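What follows is chain A.
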Amino acid sequence: MMEPGLYHLLFISAALFFIGVYGFFTRRNLITMLMSVELVLNSVNLNFIAFNKYLWPNKLDGLFFSIFVIAIAAAEAAVAIAIIINLYRSHHSIDVENAEEMKF
Partner candidate 1 sequence: MNLTLLILLPLLTAVVILLMRNAEQVKWTALIGSTLQFVLAFVLLFAFRNERAGGNEAQMLFELQYNWFPAWHISFHLGVDGISVAMVLLTAFVVIAGVLVSWNVTKMTKEFYFLLILLSLGAYGFFISLDLFILFFFLEIAVIPKYLLIGIWGSGKKEYAANKLALMLMGGSALVLVGLLGVYFGGPEKTFDLLTLSRGHIPVQVQKICFPLLFVGFGVFTALFPFHTWVPDGHSSAPTAGSMFLAGISMKLGGYGCLRVATYIMPDEAKEYATIIIVLSTIAILYGAFATMMQKDLKYINAYSSVSHCGFVLLGIGMLTKTAMTGAVMQMVSHGLMTALFFAVIGMIYERTHTRQVNEMGGLMKVMPFITTVLFIVGLCSLGLPGLSGFVAEMTVFIGSWQHPDPFHRIATIAACISIVVTAVYILRAIGQTAMGPIKEGYNNLSDAKWNEKLAAVILIAGIIAIGVAPFWLNDLISPAAEIIMHKVAGK
Partner candidate 2 sequence: MNDFLQIPMLQVLPFGKDIGWALLLIPLLPLAGFLLLGLFGRKHIKNSSGIIGTSLLLVSTVLSLYTAYGYFFEYGKVNGVYQKLIPLQYTWLQFSPGLSIDMGIILDPISVMMLVVVSFISLMVHIYSLAYMKGEDRFPTYYAFLGLFTFSMLGLVMASNIFQMYIFWELVGISSFLLIGYYYDRPSAVAACKKAFIVTRFADLGFLIGILILSFYAGTLDFNTLIQRLTSSSAPEFQTAVASSFLGVSALTWALVLVFIGGAGKSAMFPLHVWLPDAMEGPTPVSALIHAATMVVAGVFLVARLFPVFSMSPPALQVVSYVGVISALFAAVIACTQTDIKRVLAYSTISQIGFMMFSLGVSGSGGENGLGFTASMFHLFTHAMFKALLFLGAGAVIHFIHSNEMKDMGGLRKYLPITHITFLIACLAISGVPPFAGFFSKEEILLAAYHHNAIIYWIALITSGLTAFYMFRLYFSIFWNKEAPSPLERAGGEVHGEGGFAMMMPLVLLAVGAAVAGFIPFGNFVSSDGKLLESAFHLQFSIAPVALGLAGIFAAMWLYKKQNNKPDAIAASLNGFYKAAYHKFYMDELYLFITKKILFNLIGRPAAWFDKNVVDGMVNMTGNTTQAISEKIKGFQSGKVQQYAIYFLAGVIGLAVLFIYIWK
């Protein structure tokens, strides 16, 4: 078996990213959209870690940054779910198409 290299990781991360983006664009359910955003964030995390490991193995900046991202993602999830719950209360639905009052 071949040792997975940087390119493999980058490939996975890119795939994850686009899956996330695709999900974000196509899903109408806010929860799934949130999950898609998490995928995007995690793909970024993967990138950070991969670059850290392969390019500057002596440093920890990438790891720290991904920990920050995880923390912020958690906070974001909390806020987003709170918004979603409120949206559900007012619109009786969490379909993003129904929440489009913020327009011209």
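If you want to know what made the cut, all candidates are chains of the complex that A comes from, given by their letters.
For the reader, a short list of remarks on this structure follows.
Everything below uses one rule, namely that a contact is a pair of C-beta atoms (placed from the backbone, for glycine too) under 8 Å apart; a residue touches a chain by one contact, two chains touch by 3 or more; residues count from 1.
All values derive from a computational prediction rather than experimental measurement.
Of the numbered candidates 1 or 2, 2 is the chain that chain A touches in this complex. Residues of chain A that touch candidate 2 in their complex: 21, 24-26, 33, 96-97, 99-104.
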